[in-house]
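Missing here is one protein chain; the remaining ones are kept as they sit in the complex.
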Amino acid sequence: MADLAQADIGHHDEHESTGIDNRKLGMWVFLSSEFLFFGALISNYLLFKGRDFGYTTIFPIELYDIPFTSISSFVLLMSSLTMVLAHDAWSTGDQNRTRTWLLATAMLGMVFIGGQVFEFTEFVLEGMTLTSNPAASAFFFLTGFHGAHVFLGIVMLLSLYGISRRSEGLTEKQGLNLELVGLYWHFVDIIWIVIFTIVYLIP
Amino acid sequence: MATTAAPIKTIFRRPESSTGFWSWITTADHKKIGIMYGYVAFFFFIMGGIEALVLRIQLSVPENTFLTAAEYNAMFTMHGTTMVFLFVMPASAAFFNYLLPLMIGARDVAFPRMNAVSFWIFLFGGIFLYSSFLFGTTGPPEGGYLAEEVSRLGSSANGGWFGYAPNSGAQFSTGTVMDYWALGLQVLGLASLISSINFIVTVFNMRAKGMTFLRMPVFVWMTTVVAFLLLFSLPIIAVALFMITADRQLGTLFFDASAGGDPILWQHLFWLFGHPEVYILILPAMGIVSEVLPTFSRKPLFGYAAVVFAGAAIGFMGFGVWAHHMFSSGVTPITQAAFGLATMAIAIPTGIKIFNWIGTIWGGRVRLNTPMLFSLGFVAMFVIGGLSGVTHAIVPADWQQTDTYYIVAHFHYVLFGGAIFGLFSGLYYWFPKLTGKMYSEALGKIHFWVMFIGFNLAFAPMHWLGLNGMVRRTWVYAEEAGLGPWNMAVTVGAFTIAVSILIFMFNWWWSRRNGPESGMDPWDARTLEWTLPSPTPEYNFGVSPVVTALDDFWEKKYTTDDDGRPVRRENADLIIAELEETGLNPPAPIHLPAPSYYPFIVGVGVFVLAYGIVYNTRPWGIPLLLAGALIVIGSFVGWGVEPLEEIHEEHHEPDHDGNNDGEPAADPTKKAADG
Partner (left out) sequence: MADQTHAPHPTPRLYVQIAILLAVLTAIEVGLFYLERYVGEIGPSLTVPALIILAIIKFVIVVGWYMHLRYEHRLLTRFFMVGMFAALALYGAVIVALLFTADIL
């Protein structure tokens, strides 16, 4: 009897046993699985990049334009900055600034994608396609999936931007979504940090 | 008195009802989702079983002509794929879904609509995979690869459940059946990945007050370990499946050895997933057994902490042994030695669990009800399967065993004698909680013994058939080999199993209609789900429980005397009556997650998308692909913006007609009052 008297009379069970919001915890759990996803793609590249079968087709490493890719990398890094500024603006209640920084992040993301598209087109024109050799396949797969992740991120950012343009702006609940999209965006950025180093820079 | 909330105007009004056909399509209730998983999984069990029987007819005599080689390949591939991905995994999901919130004292999982989407993606993925029997081709559109036309029976995935490259690649698997396989598995994997995130957050965040990690039932622990295994292994096979699909559809060169690709890479990636996968298959059953044995021995689980940590250790170590599936694939001696050792090591935590289970039964007052019979059967059969498994760990021995029926014997002992026996144990154990009725104990026992005999007759001979040289995955064996008689015995055993399943199905159907009422706690059990009325009310707990100990419910009912024997407390019956009363008549309004159309629509979208990818070279292929993608994206947008309506349950009656639809027996006046 005593136990039942103490028991929680069930309203919306808001108490989270860890104190971390469900969706936030969910996003971090998801991101930790993404390591396994990108790890496989990176490993593929590492495996194939040095395989010399006496190919007549071009290898990725012969085509890299480091200055160009460095600028792309810089753009993506800066988009992480604008992302975090967007979240900061929201947390201080400045809906206008939030919108601005959100849009900026999306646009920097689009510049990055544009750069990737340009780079891939150049490679294809110089004779390296998805099917030229396993290293090329692995390269396009890795950067392609990364780009797809960026693309999805842009979709989410623009959705948030759209929602933020309503009269009430980004509400409390939407604010959490902003943080979650931010986490996803930063993760995609750190994967690029790894890719840029391992794929492009390491000889 | 189901819903009173006023609808908010959106494009599609958010559904409200908790009864009827549409309530199942739109449900976000973990119990309904669990039930749907269960029935669909069982349907695929029958499919996989029929495939097995067909295989066994072919193999019952040497050099049989019942099946062609092409049909045989399709049958064994689909048998394995079905049993692993469409039966055992979803059946485990059925248990997780139904029981997890109940066992931790929660009202639902962390993300109810995501939970629903997992189910619908699974269902549509299964339908998609099986539709290859209708639409799949084993040769290019302009003409069959094989000399003769392949029948419908042979027109499904035929590269084994493991789809080794380059056999599964574009050069050697022309036609579409392997595309169905790769994409089907991709879709199914997605469903499980989403579930795994859901369960992890649920276990970490939604435990009742006082339920610390070390007070959670072992079943919940095993669910958590499985969720982590899924979380980390599914992305690996996702990449592998993307790669094989790209090799087939786009001409990439990952697995094309002549172009510098690496077929062994496929094996590594597949088994990096595939080995954790088999622990995903067995751990839920181990969790079930860890609940059943204590209840029917009237003793607490021996060494709870050891069982929990052993389970976690098995999960962890399961990631380190994958290349033991590749001992004869040409990996280096160092690799073989390392993985052989690791494989032997994994027997240790497994052994710990076995000894703890035996310790649980030892000295207990054992009742041999059907759930207990199946759990005891699990322990015995799993030990046999585990022993043959340890022999595989000895690398030179494995070179002899691999690709023979000795391996088939091993994994059927652990997966059938282990996992499936465990699942049946759970089905009988929780039948009363699910339906409010008790099953027929006589039929249950007959089911067990017929299945036990049939199972051993079917799989024990495979040990010596294999060691005598009978090769796997081959549709005939030579007359001179002398393997005929034992193969016939195996076939008889397989059909015996089939008979036992018919008995089970009859018992289930009959008892649901005619079984006696079971009451809240028919087994005098230990965990929180037994503090709820049977069948479980839609809102689970009338009042959220507060937990003060492991096996909290048992502690409320029993104390121990000086000899350590349980002594029923004086007020135990009073407590039980109060729990039932609060369960049926919650003192305060309860908020439930509202239903939604969107998870179902996402499932449809994924289904359409998959066909678009398979047929992307046809003129209607890309449009279909885009349509599917748009449906998925659109659904997620709709999902994101739909209002969070909530159903208010103020009064509830027990579900007397046992159809678990949240309403008591049909009452015309009540129906009219419903909006």
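What to note about this one:
In this document, chain identifiers A and B correspond to the written order of the chains, with residue numbering beginning at 1 in each.
The rule we apply is simple: contacts are C-beta pairs under 8 Å (C-beta built on N, C-alpha and C of every residue); 3 or more make two chains touch, one makes a residue touch a chain.
The structure presented is a predicted model; accordingly, all values stated were derived computationally and were not measured.
For the omitted chain, the shown partners it touches in the full complex are A, B. Touching the missing chain, out of B:72, B:180, B:232 or B:254, is residue B:232. Looking at A:46, A:63 or A:158, the residue that reaches the missing chain in the full complex is A:46. Residue positions on chain A in contact with the hidden chain: 18-21, 24-25, 28-29, 31-36, 38-40, 42-43, 46-47, 66-67, 70, 73-74, 77-78, 80-81, 83-85, 88, 172, 176, 182-183, 186-187, 189-190, 193-194, 196-198, 201-203, in rising order.
For chain B, the residues touching the chain absent from view are 204, 231-232, 236, 257, 262, 264-265, 268-269, 272, 319, 323, 330-332, 334-335.
The rule is short, and it goes like this: only the chains that are shown with their structure count from here on.
Chain A contributes residues 1, 3-4, 6-13, 15-18, 20, 22-23, 25-26, 29-30, 32-34, 36-37, 40-41, 44, 47-48, 51, 53, 55, 130-131, 133-134, 137-138, 141, 145, 155, 159, 163 to its touches with chain B in the complex.
The touching residues of chain B, when paired with chain A in their complex, are 106-107, 110-111, 193, 196-198, 200-201, 204-209, 211, 231-236, 238-240, 242-243, 246, 250-254, 256, 259-262, 265, 269, 539, 541-546, 548, 556, 575, 578, 582, 586-591, 633, 637, 640-641.
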